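Would you mind keeping the following structure in view while I ask a few things?
Here the complex is missing a single protein chain, while all its other protein chains stay put.
What follows is chain A.
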Amino acid sequence: MTSPSASSRKALSKIATNRLQKELMEWQVNPPAGFKHKVTDNLQRWVIEVNGAPGTLYSNETFQLQVDFPEHYPMEAPQVIFIPPAPLHPHIYSNGHICLDILYDSWSPAMTVSSVCISILSMLSSSSTKQRPNDDERYVKNCRNGRSPKETRWWFHDDKV
């Protein structure tokens, strides 16, 4: 696990491929508001454009999410990060890693890319300050060599923001 794409290095299983195709089809018919899937031919890595919701600290800002799927998706969680520059947010590190429980411990196979996107947007929208996490510098330093956020032992301190 040394590169950001490590978790997606193994090819998708049959189940994962089927499920992702269905998710993509559903997305095309019914995309979550504020998100745009950038079309590629790579089913295993999605790049999604996020528009900050109007009336929030991030309105008129655009960010890019990178979603990598593991071999046994959806039994295993996808790896979701912002491609820097990441939004200034108390739970988002400058290297794009996101501290959000559903991406790690609380992942459930009944969740989808779409539901994860909605959670991330709501996390952005409810923020009241634009700042980095307190331990940003330390954390990002530890993540050099492209460590995946899924290897981090996250500690979800508050769910207010």
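We take it that contacts are C-beta pairs under 8 Å (C-beta built on N, C-alpha and C of every residue); 3 or more make two chains touch, one makes a residue touch a chain; residues count from 1.
Basically, contacts and distances are computed from a predicted model.
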Name per UniProt, for the chain absent here [options: "T-complex protein 1 subunit zeta", "Eukaryotic translation initiation factor 3 subunit H", "Dynein light chain Tctex-1 like protein" or "RBR-type E3 ubiquitin transferase"]: "RBR-type E3 ubiquitin transferase"
Identified contact with the non-displayed chain, of A:P74, A:P87, A:P133 or A:P149: A:P74
Of A:L88, A:M111 or A:V140, the residue in touch with the unshown chain: A:M111
Sites on chain A contacted by the missing partner chain, in the whole complex: 15, 18-19, 22-23, 26, 72, 74-76, 102, 108-111, 115
